[in-house]
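Of the protein chains in this complex, one is absent; all others appear in place.
Read from first to last, the chains carry the letters A, B and C; within each, the first residue is number 1.
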Amino acid sequence: MQKVFERPKSLNDRPFHYCPGCGHGIVHRMIAEAIDELGLQDRTVFISPVGCSVFAYWYFETDNVQAAHGRAPAVGTGIKRANPDSIVISYQGDGDLASSGTAEIIHAAARGENFTVIFINNAIYGMTGGQMAPTTLVGQATSTSPYGRDPKFAGYPIHVSEMLATLKAPRYIERTSLNNVANLTRTKRAIKKALDMQNKGEGFTFVEVLAPCPTNWGLDPNESIDWMESNLIPEYPLGVYRDVKTAEVKS
Amino acid sequence: MTYEIILAGFGGQGILFLGKMIALAGMIDGKEVSWIPSYGPEMRGGTANCSVVVSDRRIGTPVVTHPNVLVAMNRPSLEKFESTIQPGGHLLINKTLIEIPHTRQDIDVTYLEITALAGELGNPRLANIVALGGLIGRVGLVSRDAVIEALKKELSGKKAALLDLNLKALDAGQQAVLLPA
Amino acid sequence: MKVLMKGNEALSEAAIRAGATLYFGYPITPQNEVGEYMSRRLPTIPGGAYIQAETEVASINMVYGAVSTGRRAMTSSSSPGISLMMEGISYLAGAELPAVVVSIMRGGPGLGNINPEQADYFQATKGGGHGSYRMIVLAPASVQEMTDLTVLAFDLADKYRNPVMVIADGNLGQMMEPVELKDSYPNNYDHSAWALTGAKGRKGHTITSIYLDADEMEDYIHKLYRKYGEIERVETRHEEFLTQDADVVIVAYGIVSRVVRSAVELLRAEGIKAGMVRPITLWPYPKAVLRKLAETATFFLACEMSMGQMVEDVQLSVEGRRPVYFYGRSGGNVPTPAEVVAAVRQRM
Partner (left out) sequence: MIRLGPRLTVISGAFGTGKTEIAINLALQLHAEGRDPVTLVDLDIVNLYFRSRQKAYELEQLGIRVISSVEGMENADLPALSPEINACFDRKDGPVVFDLGGSDLGGTVAAYLHRGFASEPSHHWLVVNPYRPFNQTAEATVEMAERIAARARLPITGMIANPHLINETTPEIIREGLARVREVTRYPLMYLSVMEEFYVPGAFDDLGVPVMVISKQMKQPWEPGGIMMAGRRGKRCP
């Protein structure tokens, strides 16, 4: 009998702590698969952020470090500069990356740090109880925008991939989504591509993954997918935002 | 003997370099030395001053408040620091830029055309080295040999071409104070 | 052979020779020479890296990342910048990572000015960051000590897996004195048991400071405090000057101790039996020495370039046995020996 569902070597057998229907577990598995397929397990240093994935290090059979809120790209810079041979993966959510750590992500990208950032965007704060995120949609109700995000007071969502794509140093930036099988495949491909580029020393790679948070959205997992398709993806269009070799930029 | 020196003037007169040369020469002479700039915003234009201590013994405070040697390269420096000189101390005045006389009667005062002498050598920026010549001629402070070695050390590589001119400036200052006024 | 160096340059060169060839920092006066020096030297050293970070917050976290690989790394800043690093310092302490932070104090609070002060004593020794932690704090008083204590800082950081701060005021950063440096300093610490170097042929290593369970967290904090207790026992350092028969003990650290040394000599010339204790480690503080001198001295005078911060540790050490007075200047003013003499005479 053929085994169709095998646990990646880079992932241990500890059950995920995530709520049912959450996107983190899926992306963890994809990262682990990509690490395995590229043979990077024994060089990888995985950075866990602050957010629901604060304990991501429980699951990865690699070296792991936990970083302060928003600081993962700075920590990654330190690791990579100290040991350029390591494969550094910074895994961050929207509060961590697009709010507290805005400076860190922009400058790591601007320096073209040769590591990979996986950015999980679910438009809400999962960890602290469903508060407004910088990526929360206009009109979206959260525990700190109970009447819906009002741009008059709370401004508009930040489009991180688009913003980073204005910089010259990044090698590769893509936004994907977990809403259907085709997009799951694309996400996996993007993560693997990013890690492969890092392995070849090509520079800063960034994959933004639109992911469901049924618990804090107040939706069941199926409805969450519908909400992603009707609200989240229209606000954050999927696609490759940058795929340029540094050499091509130099002029 | 402990020399507690304040060097004061405009930014751009090479005050900090002058201090460094004294400290370096003192070190070559085998003395204890310290050099500390007033590194405040006045460094960026306006006045600049630094404290240098050259001593036979372990140096206490490196920040000089009552010098026994003051070099005043411009008028505000003289006005600001003259009253702080220890009785019996030395004052070197840049006569070219300071048109007012000194007031203290209990100190040894030397007037020297520092900026003019530097100008005669073709570069007013040599004023600091002219002053250094004046100091070793009048006060002693550090040995001439040590100063020359310090200048050689500092003016090496690309700056080596400047050494001759600096040595000339040193001589000019030293000889001028030895001439009868 | 001795060379004439600025304090900031000297500590930078010492760090490099101690093997700290990774530097992350952000410009702020009066410690800019450190970054400038490092940016010139490190790119020429194999494996060396210099990064001008976007903020001090990023600098300290780059250090956190770099030292988690087991290599030596450092950052430096001045008062407002050190404030921004406090989060990261707490994380370093929590994750038990060795790192060296240099603090060249300036005037404050707020933007203050760039003049020298010693008003970040509390920040350095009493926490500053969050949580139950301690940081070893070393206070040099000369340019030579800027180098020696920087080398020591790396050793202590590695020995105890703890952040160590070298704290000085703007004067010490800016002043030049002759220094003697060794070509290199030994670094014999083996971090292979925890460093993040890739999990080749071993189980993965994890660096974190999270302990969810109250009891686990408490056990961990107790473990840290056993370490801190050991540091207090073994690593407390100080210097005494003419204290043996002293009626008046003046306590001062860093640049002020230089002023006080001159003042003690002036007082002795007047027949006043004065002496000085100079704490070299601000944490752990040389409490026992002061406690012992309280048996024979008449009174203590703490002298600082602040409105009185270390004086509280003098009071704690003396335990109320003798009066403890304070003399301080701030704003960038350095106390003069004459002022210190006057402050002592006033209390006689």
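One rule holds in what follows: a contact is a pair of C-beta atoms (placed from the backbone, for glycine too) under 8 Å apart; a residue touches a chain by one contact, two chains touch by 3 or more.
Quick caveat, the model's predicted, so the values are computed rather than measured.
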Handout entry: Touch partners, limited to displayed chains, of the chain removed from view
Key = A, C
Problem - Option touching the unshown chain, where C:D215, C:D245 or C:E295 are the choices - result: C:D215
Exercise for the section: Touching the absent chain in the whole complex: find that residue among A:G130, A:P157, A:P170 or A:G203. Expected result: A:G130
Handout entry: Where the missing chain touches chain A, by residue
Key = 15-21, 52, 54-55, 126-130, 141-143, 146, 214-220
Completion exercise
Contact residues on chain C toward the hidden chain run 212-215
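One rule holds in what follows: only the chains that are shown with their structure count from here on.
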Exercise for the section: Between the chains shown, work out who touches whom and classify the graph as line, ring, star, complete or other. Expected result: line
Exercise for the section: Can you check how far apart chain B and chain C are, centre to centre, with Cα atoms defining each centre and the answer in Å? Expected result: 34
Completion exercise
The distance between the C-alpha centres of chain A and chain B, rounded to whole Å, is 62
Problem - chain A-chain C separation of Cα centroids, rounded to whole Å - result: 39
Fill in the blank from the handout: Residue ranges of chain C touching at least 2 other chains are none
Practice task
Note which residues of chain B are touching chain C in the complex, please.
Solution key: 20, 23-24, 27, 32-37, 39-41, 58-63, 65-66
Fill in the blank from the handout: Per the touch rule, the chain C residues reaching chain B in their complex are 2, 4, 29-30, 113-115, 143, 170-171, 174-178, 255, 258-259, 261-262, 265, 332, 334, 336-338
Problem - Residues on chain A engaged by chain C in the complex (per definition of touch) - result: 41-45, 48, 54-55, 57, 60-68, 71, 74-83, 85-87, 103-104, 106-107, 111
